[in-house]
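One protein chain omitted, others in place.
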Amino acid sequence: MCIAYPGRILELRGGTAVVDFSGARKDVNCMLVEAKVGDMVLVHAGFAIRVVDDDYKDK
Amino acid sequence: MITKINEIAREIGREIKIMEVCGTHTSAIARYGIKSVLPKNIRLVSGPGCPVCVTSQHDIDCMIELALQGIHVSTYGDMMRVPGSKSSLDDVRMKGAKIDVVYSADEVKDGVFFGVGFETTAPMTAAALKRQVAVYSVHKLIPPAMKLLVSEKYGIDGFINPGHVSVIIGSDVYKDIAAPQVVSGFEPENILESIYKLLLLIKERRNEVVNNYSPVSNEGNELAKRLISEHFKLCDSEWRGLGKIPQSGLEVKDSKLNAKTIYSDVLKNVKAKENPACNCGDILRGILEPRECRAFGKGCIPERPLGPCMVSGEGACRIVFEND
Partner (left out) sequence: MINLSHGSGGKEMDELIKEIRARLKSPGEWKGADDDAAYLGDIVFTTDSFIATPLFFPGGDIGKIAVCGTINDLSVMGAKPIALSLGIVCEEGFLKEQLLKIVDSISKVCEREGVPVVTGDFKVTEKGKLDKIMINTAGVGKMVKPLANSGAKPGDAIIVSGPIAQHSAALLAARFGYSPIESDCGSVKDRIFSVIQDINSAKDPTRGGVAAALNEISEKSNVKIVIDEESVPINSDAKAVLDMLGVDIYSSASEGIFVCTTQNPEAIVRKLSGSAVIGKVESGSGVFLKTRVGVRKIHKPTGKLIPRIC
C-alpha cells in the first residue's frame, strides 16, 4: 500500500510546508517529521512521513 | 541483476513462491513489466496489502448506509467503486448522497471520515481525530496478517515487505515472523535487487529481515507511532478473505469520535451478503491467481467487479486484467 512521493521543502510555517514535487507545489502537513527548509521529504496522502536523502531511491 | 536472479533461481531449481505483501508493490511490478524478465520458476503472488481489497463487505455496507442516511461522508478515492452487498459508494453518490473524495485526511472538516489503510495512513486518520473529526476506522496492521499467512502454511517461500508501512513501523517488528523477508522500495531496479536478496535468503533458508529501502529505519517513525497509539487502540479485525485476525486492527479510542458508536442505531441493522461467486479471499491468501478464478474476465471485469480485487488499482485481478 501507499504511494509516497519525494519533494523538497520550500517554505515551512508551523506544521505546514510548501513542498516542490518536480515543479508542482503543494501544502504538506509536517507534523509527523522533524524537517527544515531545503529537506527532501517522502509525502503520503498529504503528510510528510520521512526526511530522505536526495538519492534515497538508489539506496 | 536479472542475470544474477536467473542464476540463483536456477540453483534453487524448484518453483519459488514469493509474496509481495503491499498493493503498491503489486502495482509497481505490473507497471514496469517486472514479471516479463523473471525466470519461469519464480511465482510472484500478491498478498493482502491492498487496503481496499481487505476491507470487509460489512464495513463498506455500513459506510453506504451512513451516506444513505444523509450523513456527510469522506473517503479516499480507492474506496468509491468497491462493491458492497448491493451497491457502492460511487453508486450512492450518483443518487445524490453527500460523499467527498479526498486526497488527504486534512481536507476533512466534518461528517465521518472512512479511515481505510494500514499503518501508513493510520497516522493521518489520527491527525483527523486530533482535530475532532469523527471516524469509521477499518485500519489494519500488516504484521499479524503476515504471521497468519506463515502459520497457515500457504507455501510462501519469502515476502517482499511493504515499503511505506515500514517507514512508519520500522523493520524490527518483522523479526518474529518466521520467513525470509526483504523490505523493498518501489523503483524497478530496487525491486529486482530486493527479489535477488530474497532469493539468497530463501536458498540459505534464513528466516531473516533484510532492509533494502533506505527511508526505513529499525524503529520507524516515532512521532507517527505515538500519534497512532494516542488515538487508536488495538482490536480484532475482519479481513475480507482472511477472516477475523485477532489484534490486527485499530479502533478509535474516543467513543465520541467513533462513528460506529455515534451511529450504532443506524448501523446495527446492516447485514452484509457475501457474493458466492467472488473468490477474492483465495486471491488475497495467494492460493488462487487471478486467472485461476472462474469469474475472472467473464462475470468479473473492471466495469462490473464482483469483488475488491478487480476494483482497486492495486487489486491483483485488476492489475492482471489491465497489464497482460
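Read from first to last, the chains carry the letters A and B; within each, the first residue is number 1.
One rule holds for everything that comes next: a residue touches a chain if its C-beta (ideal position, glycine included) is under 8 Å from a C-beta of that chain, and two chains touch if they have at least 3 such contacts.
These numbers were taken from a predicted model, which means no experiment stands behind them.
Q: From the list B:78, B:157, B:238 or B:251, which touches the chain that is not on show?
A: Of the candidates B:78, B:157, B:238 or B:251, B:78 is in touch with the missing chain.
Q: Among the options B:52, B:67, B:126 or B:280, which residue touches the chain absent from this view?
A: Within the whole complex, the residue contacting the unshown chain is B:52.
Q: In the whole complex, what residues of subunit A lie against the chain that is missing from view?
A: These residues touch the chain not displayed: 1-3, 5, 7, 21-27, 43-45.
Q: What is the set of subunit B residues that contact the non-displayed chain in the whole complex?
A: Residues 2, 23-24, 30-37, 50-52, 76-78, 80-81, 94, 101, 103, 116-117, 121, 188-189, 192, 301-303, 312-314, 321-324 of subunit B touch the chain that is not shown.
Throughout what follows, only the chains that are shown with their structure count from here on.
Q: What whole-number Å value describes the gap between the mean CA coordinates of subunit A and subunit B?
A: Centre separation, subunit A to subunit B: 23 Å.
Q: Please name which positions on subunit B make contact with subunit A in the complex.
A: Interface residues on the subunit B side: 22-24, 49-51, 76, 103-107, 117-118, 120-121, 123-124, 127, 162-165, 167-168, 185, 187, 189-190, 214-215, 221, 223-224, 227, 314.
Q: Taking the touch rule as given, give the residues of subunit A at its contact with subunit B in the complex, in rising order.
A: Checking each residue of subunit A against subunit B gives 1-4, 29, 31-34, 42, 44-47, 49-50, 52-53, 56-59.
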